[in-house]
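Here the complex is missing one protein chain, while the rest keep their positions.
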Amino acid sequence: MHTISFHVNGEPQTVRVAATMTLLELLRDRLHLTGTKEGCGIGECGACTVLLNGAPVTACLILAVEADESTIETIEGETRNGQLSALQQAFIDAGAVQCGFCTPGMIMSARGLLRRNPEPTDEEIIEAIAGNLCRCTGYEAIIDAIRLAAAANRAREDDSLLDAAPPRDDEGAADG
Amino acid sequence: MLGDFEYVRPRTIEDACKLLLDGGGEALAYAGGTDLLVDIRNGLRAPKILVDLKKIGELDRLETRNGDGTVIGTAVPLNRIAEDAKLRTRLPALSEAALTIATYQLRNRATIGGNLCNASPASDSIPPLLVVGATLHVEGVDGPRNVPLDGFCTGVKKTCLKMGEIVTGIRIPPLEEESRTAFLKQQRIRGHDLAVVNLAGALSPSEGSLRIAIGSCNPTPLLLDPIETGSHSLDALADEAARMAEAAIAPISDVRASAEYRRAIVPVLVRRLVAKLMDGKEGA
Partner (left out) sequence: MTKGQPMADLKFVGKGISREDGVDKVSGSARYTHDLVVPGMLHTAVIRSPHASARIVSIETDAAEALPGVRVVLTGEGLCYRLGLYMQDKCILAREVVRYQGEAVVAVAADTLDIARAACQLIEIEYALNEAILDPRDAMQDGAHLVHPDLDSYDHMVGVFFPKAGTNVAHHQKIRKGDFDDAFESADVKLSASFYNPPVQHVPMETHATIAQALPGDRIELWTSSQSPYTVRHLMSVAFGMPHASIRVHVPYVGGGFGGKAGLGLEPLAYVLSRSAGGQPVKVVATREEEFNTLPSRQGLHSTIEIGCSKAGEIEALKSTYVWDAGAYADYGVNIGRAAAYSGGGPYSIDNCWIDSYVVYTNKIFGTAYRGFGHLEILWGIERAIDMMARKLKMDPVEFRRLNLLKEGDTTITGETFTSGHGSPVGCLDAAADALDWETPSAAPSEPGKVRGKGIAMLHKAPAMPTYTSCAAVIKLDEDGGCDILVSGVDYGQGTYTVLRQIAAEELKIPIERAHVTWECDTAFSPYDWQTVASRFAYMGGNAVIEAAADCLRQIREVAAHALDVEPDDIDCEDASAFVRGKPETKIPYGKLALGYTFPNGNSIGGPVIGHGRFIATGLTHLDPETGQGLPAQYWTYGAHAVEVEVDTETGEIEIVKIATALDAGKVLNPKLVAGQVVGGVIQGLGSALWEGFRFDETGRFLNPSFVDYKIPTAKDLPRETERIFLENPQPGGPYGARGVAEHPMISVPSAIGNALFDALGIEFTTLPLSYENILLRILETHAEKE
């Protein structure tokens, strides 16, 4: 068993895990953050995408022990103080959500993209989400949503939601 | 996750080698895990110990020194390979090949060393490294050795590594300014896919040679004999290369493609690769 300490959506956590536990199991079964989904278990579908130290990764193929001393962001952290982010709102407005099962992973991939590239071209958007499978929408509306969110962020004076690192427990929650 | 393994995270290469040797065949190197964890999940491999290499500093470097070639640590993730500006200038074939592997998320984890040591016949990183004569730096309890990449893969998913050995770095010899490399991959779909056929080529004007490596057509990626460029026209060179390729490959039919399809597209892709190399454009 390993004792690991890490931050999830700004909250510190310390847990003991077996070596064989995956990060996905840690998030869903231990921490009850069920927003991150399992779609295939082999990294092919992207439904389990989270940000690990800011990088989009598929949690099903990461061991929980590797979360030690890391910062993890999941879909639950995208909403701050009950307020949807511009990205989440864009998904709703653009009709990019149907059954919703791929949506958390899509949004996390998009969040990772907008952090490293706030003004992506359509091609760059596609490259960022190509590892997230969707069977319902046909992707057009999802690409529209991310484009919309990028534009909304450009128009915002306050970029705190765009690229703020998740608040640590000593800083207090970020403003919505 | 099914399985019954312990996890250790050595800080030095020496410690890692020792752990692997002591574990017999039941300790396996763990870097990106994108092949290994899938195999464990599918019951194809059942290690007792995973030796995580990701905290070993030397394995994480990516250095391009003028006149002295490039050294890539084997634990460098593929996205970093794809995005490194200097590498893109020097060896665009490798940068492009890296971009075709799996998905953005997986490339944040999958490492170049993992891709090499997995030794899939369809590996996308091996052909670009073959055509530039890369050598692998290997460490083991008996000390270090250098192994040419050509010959490193001994069969389908088999390498010449001995128990307790780790590939720690990939050395790419200095390439002259005018040399050009290119990569092509045929997939079944534009979305992420394993190669039905992949190819890399390196053109060295000063040596007057063209080197081509072909993947997914033999038990290991195959480096063709060098072709003299001489005063050949583009068409003649492409024909010669296509002929050599057709003679050298021994594709099988598998769930991804038939041998017939592979045979049909190899000469097409070789010609396109040669055209790409000869047309003066870098990379893509």
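Should a chain be cited, it is by its letter among A and B, assigned in written order, with residues numbered from 1 in that chain.
Operating definition for what follows: a contact is a pair of C-beta atoms (placed from the backbone, for glycine too) under 8 Å apart; a residue touches a chain by one contact, two chains touch by 3 or more.
All figures in this text were calculated on a predicted structure; none of them were measured in a lab.
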Identify the visible chains that the left-out chain touches across the whole complex.
A, B
Residue of A:L51, A:L114 or A:A141 touching the missing chain in the full complex:
A:A141
Contact residues on chain A toward the hidden chain run 20, 28, 33-42, 44-45, 47, 74-76, 78-79, 84, 88-89, 91-93, 95, 97-104, 107, 125-127, 129-143
Can you name the residues of chain B that touch the chain not displayed here?
1-2, 186, 188-194, 196, 255-258, 260-261, 264-265, 268-269
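Assume only the chains that are shown with their structure count from here on.
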Just give me the whole-number Å value for how far the CA centre of chain A lies from that of chain B.
30
State the interface residues of chain B toward chain A in the complex, per the touch definition above.
1-7, 33-34, 37-38, 41, 50, 52, 54, 79, 102-106, 108-109, 191-192
Interface residues, chain A side, partner chain B - complex
2, 19-22, 25, 41-44, 46, 49, 52, 55-58, 61-63, 65-66, 109, 127-128, 130-131
